[in-house]
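One protein chain omitted, others in place.
Chain IDs A and B follow the sequence of writing; residue 1 opens each chain.
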Amino acid sequence: MDLLLEGFQTALTPQNLLFAVLGVLLGTAVGVLPGIGPAMTVALLLPVTYSVGPDSAIIMFAGIYYGGMYGGSTTSILLNTPGESSSVITAIEGNKMAKKGRAAQALATAAIGSFVAGTIGTVLLVLLTPTVADVVVKLGAPSYFAIMLLALFAVTAVLGSSKLRGFVALFLGLAVGLVGTTTGQARLTFDQPLLADGIDIVVVAVAIFAIGEALWVAAHLRRKPLEVIPVGQPWMSKADWGRSWKPWLRGTAFGFPFGALPAGGAEVPTFLSYVTERKLSKHPEEFGKGAIEGVAGPEAANNASAAGTLVPLLAIGLPTTATAAVILLAMQSYGIQPGPQLLDNEPGLVWALLASLFVANTLLLVLNLPLAPLWAKLLRIPRPYLYAGILFFASLGAYSVNFQAFDLGLLLAFGLLGLAMRRFGVPVLPLIIGVILGPRLEEQLTTALALSQGDVSTLWGEPVAIAVYVVMALLLGGMVLRGLRKPEPVAEAPQGGPESPESTETVEVGR
Amino acid sequence: MTATHTPPTAEETRPARLVDKAQYGLAAFLVVVGAYTLYDATTLEDGFADQPVQPYAVPYVVGAVLVLLGVLLAVATARGDVAEAEDGEDVDLSAGSDWRTVGLLTAVFVLNILLIDWLGWAITGALLFAGAAGVLGSRSHVRDLAIGAALSVGTWYGFYVGLGIPIPAGVLDGVL
Partner (left out) sequence: MTIVVGYTPDTYGRAALQHAEAEARERGERLVVVNATSGQSLVDKRFAPESDMAEVEARLADLDHAVRHEVVPDVADAVLKVAAEEQARLVVVGVRRRTPVGKLLLGSVAQRVILEAACPVLAVKPD
């Protein structure tokens, strides 16, 4: 408790409060803007971290993370264009509500639900992180190695519709992570002295998230403007409150655990929440036509899962979403290694971050409820400027790392890779996670084997490691079984196939 | 009314077995990257005595798996696997891809890379912004250049004064 209060003291200094406000506003803005997400924004802002203090930067990024979630729901409701997969469900009922003239109520229940879920999620985060870190810190290198393998496996194979493409992305990332001379010998450096220190992950992240996305959008610009639904001040009637508060709490209960799991993400809990609310609602006939419960629940689940993803990030050093991965990069650029030791080494920073999450959450509610009509105006920015701006800031970010034109070349090369990945439906998250975790995986393996003097059996010599391998085997077995049940996956099947069994399965769980 | 029905029928009448030839390119890319990783691994020597994991161990695994994935992807492509291209908030997949714009944007970017050492960020940044905006369909080139120049000079000073990051000024050294 004392530590948290100290954290609030750090988070509430005028300077850090300013960064929190900046983060929240920026996060909401990019959430609203088409084509820019929180991961891209944090990646573009990484250069800022070189000169601002770590606490200020991390506090700002936390604001962007939470703000981005909120902004995404605004466009889902007003435009029916869910920017991220996690707001797809919000768009279903939210946009219907808006079309019925209840945009203000939809925005209000999304905002207040996000606040409730974010606050509860952050409380859980505060309670859980030290406990998890205490457990993890006692684990040896073999267990740690196993957990990282599980995270890589889960992010690659469980998320996304095509496992093959997931692994393609992961192994490309691992290959990028090999570049450099960390082992004492030059690996994959093409005798290029500029590659001796490895490829800067900042450059890779900016390229994949920003350049790749900008080029991909440039190839497919929507030309016909969408119809935006005009919105006034968000507000809710008493009846709306009555119908919203239970879905908020249930959504939180779904969202947080899934976020905290290595491969949980926000899609499954938002979907589960939606199905549950449809079943429990007293107005099931309204579902599909704009039921407020269908906005309140998923939106709460979405934000609670965002809080949940910070548990593995802070306690184990495992990023499980794109934004978490980029926040991890920011921490690394300060020489801070997230992981079980983080709480002992940098207690001030962690508690400041946790406190700032409460601050960011409150700011979101206070600032954004009145500002909603203003955010809708952002959609009028001409796209040439928007995407030219992304290219501009991405180049600036990559160039300011070392002032090398060579880095800009890398940026373009990886940007084109990012474009190709989007074209071929290869997910980008496994690649980034592979680049980040690959070298650490090798390091843990080295540590484990050095301690055991080369005895490989040490890798399954710890109970936790065994448990993790069992989980992985079960996941793998499940995948194989599912593959067998569905013979001849030719032609159309790989498209819709892997997705539909998953969703039907989640429906069963929901019922 | 008929307009709303066109997209789905267009989807349905699409030949069921459509081989995405471009995907062979991705498969080939994977094989090449994997093969090079394997070749690179063979050039590595045994590590020091305190290195239980040889420097070439991980590259061998990664390279081999990449080659395997490339082959698997090629097989899947031949069997009719079609990529599910990423949809997005601002992406209209139904209209086909406009690769000319991408090519022009890449050209603008390459120009930026070639000129940045000589002209410096304050100039090439403005050109990058104006060029990209022009390629993306902006019609008012003077305004684009003005915004680009304001952004690039502004960020140059912002980084120099505000963040203490001295971005090389290039040809404008002494002017800025």
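Just so it is clear, a residue touches a chain if its C-beta (ideal position, glycine included) is under 8 Å from a C-beta of that chain, and two chains touch if they have at least 3 such contacts.
Values in this document were obtained by computation on a predicted structure and should not be read as measured data.
K.L.:
Could you tell which one of A:165, A:243, A:383 or A:423 touches the chain left off the display?
P.N.:
Touching the chain that is not displayed is residue A:383.
K.L.:
Could you tell which one of B:20, B:40, B:90 or B:144 touches the chain left off the display?
P.N.:
Touches the omitted chain: B:90.
K.L.:
Identify the residues of chain B touching the omitted chain, counting contacts across the whole complex.
P.N.:
Chain B touches the missing chain through residues 90, 137-140, 143.
K.L.:
Since one chain has been left out of the picture, which residues of chain A touch it in the full complex?
P.N.:
Listed in rising order, the touching residues are 34, 79, 81, 221-228, 376, 379-384.
Methods note: only the chains that are shown with their structure count from here on.
K.L.:
Chain B touches which residues of chain A in the complex?
P.N.:
34-35, 47-48, 50-52, 75, 81-83, 161-162, 164-165, 167-168, 171-172, 174-175, 178, 183-185, 187-188, 213-223, 382-385, 387-389, 391-392, 395-396, 399-400, 403, 405, 408-409, 412, 415-416, 419-420, 422-426, 438, 442, 445-446, 449-450, 453-454, 490-492, 494-495
K.L.:
What does chain B use to touch chain A in their complex?
P.N.:
16-17, 22-23, 26, 29-30, 33-34, 36-37, 40-41, 44-45, 47-48, 50-53, 55, 58-59, 62-63, 65-66, 69, 72-73, 76, 79-86, 88-93, 95, 97-99, 101-102, 105-106, 109-110, 112-114, 116-117, 121, 125, 128-138, 144, 147-148, 151-152, 155, 159, 162-165, 167-168
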